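Every protein chain of the complex appears in place save one, which is left out.
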Amino acid sequence: MKRVGISAVSALLLLSTAHSAFAEWGLNMTEGVTKVSQNIHGLHMTIFYICVVIAIVVFGVMLYSIIYHRKSRGAKAANFHESTTVEILWTIVPLLILVGMAIPATSSLIDMYDADDAEIDVQVTGYQWKWRYTYLKEDVDFFSVLATSQEQINNTEEKGEHYLLEVDKPLVLPVDTKIRFLLTAQDVIHSWWVPDLAVKKDAIPGFINESWTIIDKPGIYRGQCTELCGTGHGYMPVVVKAVAKDEYAAWIAQQAKEQAAAREVKDMSMEELMAQGEKVYSSNCLACHQKNGSGMPPVFPALKGSKVALGPIEDHIKIVLHGKKGTAMSAFAEQLSVSDIASVVTYERNAWGNDKGDMATPKQVKQIKESGK
Amino acid sequence: MSHAIDSADHHHGPDKGILRWVYTTNHKDIGTMYLILALGSLLIGGTMAFVIRAELFQPGLQLVDPNFFNQMTTMHGLIMVFGAIMPAFVGLANWLVPMMIGAPDMALPRINNWSFWLLPFAFGMLICTLFMDGGAPNFGWTFYAPLSTTYAPPSVTFFIFSVHIMGISSIMGAVNVIVTIFNMRAPGMTFMKMPLFVWTWLITAFLLIAVMPVLAGVVTMMLMDIHFGTSFFNAAGGGDPVMFQHVFWFFGHPEVYIMILPAFGIVSHIISTFSRKPLFGYTSMVWATASIAVLSFIVWAHHMFTVGLPLVGELFFMYSTMLIAVPTGVKVFNWVTTMFRGSISFETPMLFAIAFVVLFTIGGLSGLMLAIAPADFQYHDTYFVVAHFHYVLVPGALFSILAAVYYWLPKWCGRMYNETLGKWHFWMSFIGVNITFFPMHFVGLAGMPRRIPDYALQFADFNAIVSVGAFIFGLSQLIFVYNVWRTTIGGKGEKATDKVWDEPTGLEWDIPSPAPYHTFQEPPVVK
Partner (left out) sequence: MKKMSPWKISLIPVLMFGFGFALVPLYDVFCEVTGLNGKNFEVFTGDKTTLENSGNHQTAVLQFLADADSRDNWHFKPEKKSMELQAGKLMTTYYEVTNPYDYPVTIQAVPSVAPGEWAEYLVKIECFCFTQQVVPAHSKVKLPLQVTLSAKAPKEVNHLSLSYRLYQSESLGGTF
């Protein structure tokens, strides 16, 4: 009995000193950078310790029996087989422990549901397989796409430090400011999660969900989609960059300028179009249509030798702008600038031996975009 | 002491030839067939797990593309739940319930035959989807809409029919169990004298007839959305994808209790026998099982804490889920108290039963953590959940099935399995199962989501460990397959006595080993 008691106490001591160290070893939940995330971490550790104590008691008794009540040791079986008192006790005591746990959990939940008085509203829309962020009051709108190269995924290149957790344009937010998220989805159910903020909410097509955060510390916080949404489910990370309030103000102002520049039409040579096109292709098209343009038919058609890439250039531009309904082909009109679209179309028509020889101009793309369909 | 009188009639033995198995209405034959189907499904589902873990051994995509990976995770779940665990428990019910209550067979023997034979067709249809255009179902075993409706591959229709057929089989089987237990108990066997395995199966059968039809309803609604232009789950037509989740989990939560209550019964028998002590708190165990079953109907939305439930709803489901831990805890305490001051020996069935108590409790405790709704926002859809349910299903339900086979096989076939091989199987499974599933708690807490074919570098070390564990665990099941084959078909092994073990209780130990083809043709008298 003494042996079990000593080992139990030492186990508890060991655990109590190690809990925050666990997080560094990748063993435990992050404490995060918001009051909510720290609150949740506290709840998590409390229920964890309660579970550890219960386990030590229960397994301790079992271990004792396994050692001292074995037949090979000469133990004789007792005959008792019921006790109403004991049954009542071990029903009531766990119940009381649970009630004790439910009280702080309730107050945390009530706090998590209070999205009032936010200063900034961001709409988060899940797409197959990327996120779109819209700052509702400031009119800033952009897509956020996985930035890890296909070569890293296919093991032909060494993986970077933030493999699968990096994007081209992160969500930039100011610290110490209440931010409200409005979540929805274009197609299937997705879920937006940033562990360090302890924000997770499902993005459901046709509905909006609400969540909020106040970030205490500047930094870069990475998360992922957490609802199975098809083949690209593991490839649509979330990256939040929290900055000081003045840095945020400057960034937001800069975005308005950049969005205007994206609409600008300039002349580009064939070489410029091909170079930019290859970059745009590898960030936005390669994952499905593959590096050599052969796609993964029937779901992701080949572009090499395809009717679209070798057919009328207007139709090709329209598919890239407006997507194709009933397929996984997205519309890129709101995601890429006119010069990006012109370059990628030019690239697709001339790479992999397609050699069509023609080129799309940003002016042409803008014209088609503005004409409607 | 009551004796079963087996009729000396020689033409009451089994038919000859392979058609015996097609036409049989004998509960022992049908039980055997269910167990073989379950074993086959375990190996197929296990192979799919191998594919999953082989891909996840390292970051990057090495072996399969993401779409096929999603097919593997989906089919692994469906085959293990509907093909391995559930049929195994039905097989055990078929073999044991009539003998334990002193009945000659199940109440509805021909329905019993149908219930079994529907299953190879259902699974054949499901497995064939792997070879269809567009591939097998790839939307997770929980098949949320609209991923499983508007965005599903063509095989979804076969998936739906397969589920319908399995459901009919389960419902008929459950009706059979209920009617058998109500109507065919030997004189003197009141409800409160029934062995605990019979009680847990009676309660499980009620859960089955209550919720399998709801599953049938939800897949029918899917079928209608996909083919008949309705909008149950499509927002465009005024429908709601969240409603799918509510209806699915209304089935889904009781389903996981369906997969564990019979295990509770099995473990109660085995711990009592090998502690040489009566089960502690029989009455309490019955009430606890019934409470768990009733409560299982009002906890479903704890699978949906991040969907955007209203606060009141979220709190309700948190409280009800925490509450269900109480009767479950009571059962664990009762098993431990049964062992306490007993005279314990550690044959293979007891090893698996003890491991069940320890490891299922760990799974149950992680379940309690998941119940804390605010914390669940950080656990939901991560590997922490995968760890939880694998602990309760693998060293939980599966270990109890393995324990049951070791415990009752000598009664079924008249020979002892090889105890050395049994112990090897146990220790390798115990070590393998923990190496596989314990690290999943860590990667889940560290932020790794579920159902992804590839992951960030900080998750790599633990994933490699998990994959190694999975291979150890999976391959060790072959020891079990060999042992069972060797004892049954191979005919090796010491002859078993009628009692097999050291004074077990129950009517099934009053008949010879192997159990004659027809038993209890005259009802025994139970005092």
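Letters A and B mark the chains in the order given here, with residues in each chain numbered from 1 onward.
Here is the rule we use: a contact is a pair of C-beta atoms (placed from the backbone, for glycine too) under 8 Å apart; a residue touches a chain by one contact, two chains touch by 3 or more.
In this text, all values refer to a predicted model and were calculated from it rather than measured experimentally.
Student: Tell me which of B:Pro104, B:Gly265, B:Gly281 or B:Gly308 is the one touching the absent chain.
Tutor: B:Gly308
Student: Decide which residue listed in A:Ser65, A:Thr91, A:Ser108 or A:Thr125 touches the omitted chain of the complex.
Tutor: Looking across A:Ser65, A:Thr91, A:Ser108 or A:Thr125, the contact with the absent chain belongs to A:Thr125.
Student: Among A:Tyr49, A:Phe80, A:Phe207 or A:Trp251, choose the residue that contacts the chain missing from this document, as touch is defined above.
Tutor: A:Phe207
Student: Have a look at A:Ala115, A:Ile220 or A:Val265 and name the one touching the chain we're not showing.
Tutor: Answer from the full complex: A:Ala115 touches the omitted chain.
Student: Sort through B:Asp29, B:Asp225, B:Glu347 or B:Asp510 and give me the one touching the missing partner chain.
Tutor: From the options B:Asp29, B:Asp225, B:Glu347 or B:Asp510, the contact with the absent chain belongs to B:Asp225.
Student: List the chain B residues touching the unshown chain?
Tutor: For chain B, the residues touching the absent chain are 107-108, 171, 175-176, 178-179, 182-183, 185, 206, 209-218, 221, 225, 229-232, 234-240, 242-243, 246-247, 250, 308-313.
Student: Considering the whole complex rather than only what is displayed, give the residues of chain A touching the chain that is not shown.
Tutor: 113, 115-118, 121, 123, 125, 127, 136-137, 139, 182, 184, 186, 205-210, 321-325, 330-331, 333-334, 371-373
Note that in this section only the chains that are shown with their structure count from here on.
Student: With chain centres taken as the means of their Cα atoms, state the distance from chain A to chain B in Å.
Tutor: Here the centre of chain B sits 33 Å away from the centre of chain A.
Student: So in the complex, which bits of chain A are touching chain B?
Tutor: The contact residues of chain A facing chain B are 26-30, 37, 39-40, 43-44, 47-48, 51, 54-55, 58-59, 61-62, 64-66, 69-72, 75-83, 86-87, 90-91, 94-95, 98, 101-102, 105-106, 108-110, 112-113, 152-155, 159, 161-165, 187-189, 191, 193, 195, 198-202, 204-207, 209-210, 222-235, 296, 298-299.
Student: Any idea which chain B residues touch chain A in the complex?
Tutor: 59-62, 65-67, 70, 133, 138-140, 144, 146-147, 150-151, 235-236, 240-242, 275-284, 306-308, 311, 314-315, 318-319, 322-323, 325-327, 329-330, 332-333, 336-346, 354, 357-358, 361-362, 365-366, 368-369, 372-375, 377-378, 380-382, 442-443, 445-447, 449-459, 461-462
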